[in-house]
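What follows is a set of notes on a single structure, which appears directly below.
What follows is part of the complex, with its chains left where they were.
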Amino acid sequence: MSRFIKKRSKKVGLPPGTLVHIGEKKTDKVRITIIDYDEANFEEKEIKTVEECFPFKNKPTVTWINIDGIHDIKIIEKIGKHFDLHPLILEDIVNTGQRPKIEDFGDYIFVVLKMLYYNEKEDEIQAEQVSLILGSNFVISFQEREGDVFNPIRERIRSGKGRIRKMGADYLAYALIDTIVDSYFIILEKLGEKIESIEEELVTNPTPETLQAIHHLKREMIFLRKSVWPLREVVNRLERGESTLIHESTGIYLRDVYDHTIQVIDAIETSRDMLSGMLDIYLSSVSNRMNQIMKVLTIIATIFMPLTFIAGIYGMNFEFMPELAWPWGYPLVLLVMVVIGISMLIYFRRKKWL
Amino acid sequence: MSRFIKKRSKKVGLPPGTLVHIGEKKTDKVRITIIDYDEANFEEKEIKTVEECFPFKNKPTVTWINIDGIHDIKIIEKIGKHFDLHPLILEDIVNTGQRPKIEDFGDYIFVVLKMLYYNEKEDEIQAEQVSLILGSNFVISFQEREGDVFNPIRERIRSGKGRIRKMGADYLAYALIDTIVDSYFIILEKLGEKIESIEEELVTNPTPETLQAIHHLKREMIFLRKSVWPLREVVNRLERGESTLIHESTGIYLRDVYDHTIQVIDAIETSRDMLSGMLDIYLSSVSNRMNQIMKVLTIIATIFMPLTFIAGIYGMNFEFMPELAWPWGYPLVLLVMVVIGISMLIYFRRKKWL
């Protein structure tokens, strides 16, 4: 459940804007990297103290400040103060139980997203909260820990491939969001493969474990859905272009992200439909198997009960049982038993119970 | 059911605006406390007669009048008269079966909320109705009984921590609503823990009690939902800022409350989805167990019925049964029986019934 409901209780009663880190601490040191570029220049460095990033606020070049680790409240506070961020935003950054959302403060736009990983060991999707601040010429990104899906973007900036070096901070923000949404497809493919393998199992050999697996996937779908549905609204609001921070030329790219989001949602809903269908198949295959067992039971009872009864009759100790004295009595009774048994088998075959 | 449908029948036919307290009387004495403050001054006192709070109506400082206990109709009436409240509002205050709602009367805004507690003894969520009147420089809050979740706010006012002493009555109202919404997270965490423990039970040892527990949680979710869904509309209307009583600077705080409300709703819906899944798992684990029992039954019948039949044959009293006279007859029959039994066991193991 902790993936679904974050422990917010330690916050209750504190004044709004109080920074309390909610979530597990996923990294030890806070790591701040700066990438600063325009079409001609490029600079990349890791800084020791948070103050080193302050001068970039007013440089005309595009600056991407990336902070890995949000448990150190002081660093967040300093950045917030220097970049004039509203205290409630800082609170949202350090509280990792947010839904994806967007808030437009005029001077800057605040976006919360979920970066998803498929943790093979735990066999479950894990979420990391990514917060973006988009200013006129900078993007600040906050992540819970080191390691992200943004390396291809860094590479593109370094090498100057594509149009990223020619465009502004809004395009950088778009690129970050796009990369996150793209990474959802990887998770969908992984879940898709799992669904496929369960489908095969269902046909060949359904076990209670199959059921567990179906339910496990259903839960992962609920989790995935929870992260993606609100994202749609976020991208839609970005794309509608109401903010002056988003240039018109970036709009079409955001529409593209929006399409991808819809595709992800579509795939989730389709998978949910299919998992429901698989649950039905599982249950009816179980009941079918039970039917099979019942049939065997019935057939045994039907065949042996009358036979045993006949044997019982000739096991009675009455003094006057003429059959017992006949020399052909025994073989005749055996014959009768065989005939009864076989005719029953034929009857069942006709009734399709065999 | 009394948690779900309040007894309104004693009201039927009375003229509108007639004050009749609906709900259980949860406290004996009515207790009225006043907190009056601005940035510089602070005063807190408990008053004996309701008239003592009247002078605060026109003081420029922010005044918070808190009334614990709403069964004393006369007190409510006096306050209503002095503060010019509409009779229907007074009726709503004393009728504890309200849904959360908001009404804007121009001079003041009337808000009904539900304060929720998790009653460990009864193992259920319990609701207390909180009504707020937000005027230009005062907030009147009505509660069903003493004891609430507002102590941290009182503390913040007393100590002057945060920005509460610098802001107006609208910020105070926001703080009260925010605290109530925050307290829902505590309940969600409690329910989340229960869901988690049931989940473990489901895997290790599902009993009919597990089912009862799932259904109990489902009911609590229905109850929680009933209180939270309308709240969303309430906060949304406050936040849209149509009233002049709400200053623009408070708007962003209300948006924050709105986000929290959505998070609560989200968590409720996720929990409902998961409880449904758990119900499915329970039912199929029960049917799986039944299957197991059927298998045992079938195996016993399949093994012992033919063996008993063979024993029955040689228990027959025919005079001419040559096998009976053979010295190796008995051990041979025993051998045949063992062979039949073992080959059946092997057959079942192949069919995966064992």
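A and B label the chains in the order they appear, each numbered from 1.
Quick note on the criterion: a residue touches a chain if its C-beta (ideal position, glycine included) is under 8 Å from a C-beta of that chain, and two chains touch if they have at least 3 such contacts.
A quick note: this is a predicted structure, and the numbers were derived from the prediction, not measured.
Identical protein chains form the entire complex, numbering 5 copies in the structure file, with 2 of these shown.
Here is the rule we use: only the chains that are shown with their structure count from here on.
Copies chain A and chain B of the same sequence differ by a rotation of 70 degrees once their CA atoms are superposed, given in steps of 5. As a whole-number value, the distance joining the C-alpha centres of chain A and chain B reads 26 Å. Per the touch definition, chain B reaches chain A in the complex via residues 149, 151-153, 156, 161-164, 175, 178-179, 182-183, 185-186, 188-189, 192-193, 195-196, 252-253, 255-256, 259, 262-263, 266-267, 270-271, 273-274, 277, 280-281, 284-285, 287-288, 290-291, 294-295, 297-298, 301-302, 305-306, 308-309, 312-313, 315-321, 353. Looking at the complex, you find that chain A touches chain B at residues 1-2, 4-5, 7-9, 11-18, 86, 88, 91-92, 97-99, 101, 103, 208, 211-212, 215, 218-219, 222, 226, 279, 282-283, 286-287, 289-290, 293-294, 296-297, 300-301, 304-305, 307-308, 311-312, 314-317, 321, 323-327, 329-330, 333-334.
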